[in-house]
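Have a look at this one.
What you see is the complex with one protein chain gone and the rest in place.
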Amino acid sequence: MVDNDKLVDGIGRRTYLGGIATGAAAGLAGCASGNTADGLEVLHGWTGGDGADAIETLTDAFEEEHSDIDGTFEAVGGDGNVELNTSILQRLTNENPMSSFANWPGNNLERYEGVLMDLEEDVWEAEGLKENMQDRAVELCTFNGQMPAVPIGSHRLNNLFYNTAAFDEAGIDAEDLGSTSDLLDALETIDQDTDYVPFAHGMRSAFLGLQTWVQILASQSGVDAYTDFIEGDGDRDAMIDALETLQEIQENYITDDASAIGYTQAAQNLISDEAACIHGGNWLYGMFRADDDFNYGEEWDWIPFPGTEGVYFYHLDAFVTPGDNPSPEETVEWQKFVGTQEAQIEFNNLKGSVPLRTDIESDELADFLKMTYEDLLDSDEYPPTLAHGLAVEPEQQNDCEGAIGDHFMDPYDAEAAADGLLDAVSE
Amino acid sequence: MSQSTPDTNIDVASVVEDVNLRRIGHYTLIIFFLGFFLLPLVTGIMTALKTNEAIARTVPFMPPLGGGFTLANLEYAFSQLSHAFINSLLMAIPATIINVLLASMAAFGLTMVKWRGQLVILILFLIGIFVPYQAVLVPLARFWNNTFPLADMLSPLFAGIPLLQSYHADLVPLIITHVAYGIPICMILFRSYYQSLPNSLVEAAKIDGASITKIYRRIILPISKPMFGVVFIYQFTQIYNEFLFSFTLVSSASSPEAPVTLIIPAIGTSTSGIDFGIRMSAAFLAALPTIILYVAFAEQFAKGLETESG
Partner (left out) sequence: MATHDTTEATDSTTGPSKEVVTWKTKLRYFLNSDFVRSSPYWGIPFVLMGIAVYGGIGYNLAISFTDYAGIGRPEFSNLSLEMYRTALADGSFRQAAFQNFVLLVGFTSVSLALGLFLAVLLDYGIRYKETIQTIYLLPMALSFVVTAQVWLWMYSPGNGVLNVFVTALGFGSIDWLGNPRIALAAVIFALVWQFSGYAMVVFLAGLQSLPSDQFEAAKVDGASTAKTYIRIIIPQLKQASVGAAVVLMLFALKAFDFLYAITGDYRPPNGTDILATLMVREAFQYGQWAYGAAIATMLLLLSLSVIAPYLVYQYRQGAL
């Protein structure tokens, strides 16, 4: 990860050395994007690390193939797409749309209702993507009878990454962890027998707690308990049970600075050999692979979040197209490219996610991803993620995060949090 | 109001002791508060000058020693902020000048000349000081983005002006916004000064038949020079330090036209958390112009604040 930091710094310093010339170029780019309709303009949120590498590879490949298209690719903001989404919202409200932007499809598209462009005919049918993409992705990219988005990659959310040295030292066999109570026992053992922090966890944003709670709920009470919940019919007792498990973890097994850190910093605790395990989407894999001294099968390993075997908690990244598009033809070319085998393999290998096309040779993917890709194609259940836009509408998701943020970040009030969550999805 | 002279009819020795003890206590308190106000600033500056290694291993407010010293953080922060400094100054200087001029005119019109109904206008100005900006943010964003996209209109023009870039046009709505919302407080600052001037000054000129414009140009402008200094420093600090308007009107911290304050909250964050060496360097650099102004014109600054509370 140190390398990633350096990369970001390096770009900054180069910009500086470029001085006035770079400034002028940036100014012109800003002008072109703001006021004129020439060329392709794509906004995304991958400002650093593995995401930045992945998008750079993707856009390079596109520009190589379409040297006639003048493309601008802008990274906006960081954590959780907050700045990106604000920027998109502002541009669309101002009737100043870009060609395309990275976002979650599914219910998340509710934000942009009425101002999206249908690509069903020009991209999906023209490229035969409907046949070659996973049905679930096709479904999630369909919104109000139109298909304004093309998926680029899927992350699996129900992962437990662990530090092999820590588990060895505590004498824990990860394969034996079949439930959250097994997990709690293991965390206790690690706490007692080793110097490792048992569970790396970031609490700076409420979505991190929300996401972990979802895994616990599905693990303890089954995926149905979770799907009932997002449909507005949650079992309050099961929810409270899951919250209490989360509370036990957060009160006993995480770092002191958890409330000040996000998931990237929590993952650093694992890489730096301070923490024993972490729950998170497999974007963490994207972080791990950037460190040459931290390798899959050696320093770290993986199991599905205890009690969720056979389940693939489904996350999806896509490129979305606004209507009244400034560059309809170029945009169609771009979206066609996003759907190609080449694009999906190149991007996902660096990003740590997996392609949505069903016709990809899994050998084209890195070891860990190969396994995830096989799970993507062959799991028993695929519940949509709550904290990443797929399961509920943006406002409901916001309220869910609020419920955790207000009632479950120490001091803990499981009852109030459960009521808040139920309220959030009932509207 | 010093009361160091002791009463003569008390035993001298006890008074000396008493005074000394009191003095010691008094100065101890003063020094304690010097520490209270300076410690966070010293900590920030020391951290800005340290390597990451030194930040992690030494007490935050101790100076960097030997290998722990580095200018790399400051250099990096400056490289990230250099554009933004230009933006901030391009915004704050014209906005402050227009602001101060208009405010002085308004104060003159409402103070040196008397007419009925003045109080209503005055109260409307006064309330303007106390309106939380949130109450106008949504309209403000809609106005500059949809109703009257001045920045878009001006950007081709700005591209043609030497030394400016087309994106600097985005600063124009910000300047106008700052002027409009800055007028009330500056107007009150001027007004309190004009009220303290003797009435005879204007009356005599009036009897001589001088027009209102003449009175303003010949009499008021020259004698309000010191107040112009006070208000200018006060308002420049306000606009340079302001965050919310820029946050609302500039599309993101990575936009080329972003002023300094917009960039600070995001600078030096990486996957491994906040790099406080960079963050403190950036904060220190951002604060430097106003700190210099403040130290150089401490008296005027304090005067502005005294008047502000009416």
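Here the chain labels run A and B in written order, and each chain numbers its own residues starting at 1.
Just so we're on the same page, a residue touches a chain if its C-beta (ideal position, glycine included) is under 8 Å from a C-beta of that chain, and two chains touch if they have at least 3 such contacts.
Treat the numbers as computed from the prediction; the structure is a model and nothing was measured.
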item: Touching the absent chain when the full complex is considered, from B:158, B:232 or B:276; value: B:276
item: Of B:132, B:198 or B:222, the residue in touch with the unshown chain; value: B:132
item: Contact set of chain A toward the excluded chain (per top definition); value: 79, 82, 85-86, 89-90, 92-93, 111-115, 203-206, 256-260, 394-395, 398, 402, 405-406, 409-411, 420
item: Residues of chain B (touch criterion as defined above) contacting the omitted chain; value: 1-4, 7, 26-27, 29-30, 33-34, 36-41, 43-44, 47, 55-56, 59-61, 102-103, 105-106, 108-110, 113-117, 119, 121-143, 146, 177, 179-181, 183-184, 187, 211-212, 216, 237, 240-244, 247-248, 261, 264-266, 269, 274, 276, 279-280, 282-283, 286-287, 290-291, 293-295, 298-299, 301-302, 305-306, 308-310
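The rule is simple: only the chains that are shown with their structure count from here on.
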item: Chain centre separation (chain A, chain B; CA means) in Å; value: 41
item: Interfacial residue positions of chain A with respect to chain B in the complex; value: 1-2, 4-5, 8-9, 12-13, 15-16, 23-24, 26-28, 30-31, 34-35, 48-49, 74-78, 83, 86-87, 90-91, 93-95, 260-261, 264-265, 267-268, 287
item: Complex interface listing, chain B residues touching chain A; value: 76, 79-80, 82-83, 141, 145-146, 149, 152, 155-156, 159, 165-167, 251-257, 266, 269-273, 275
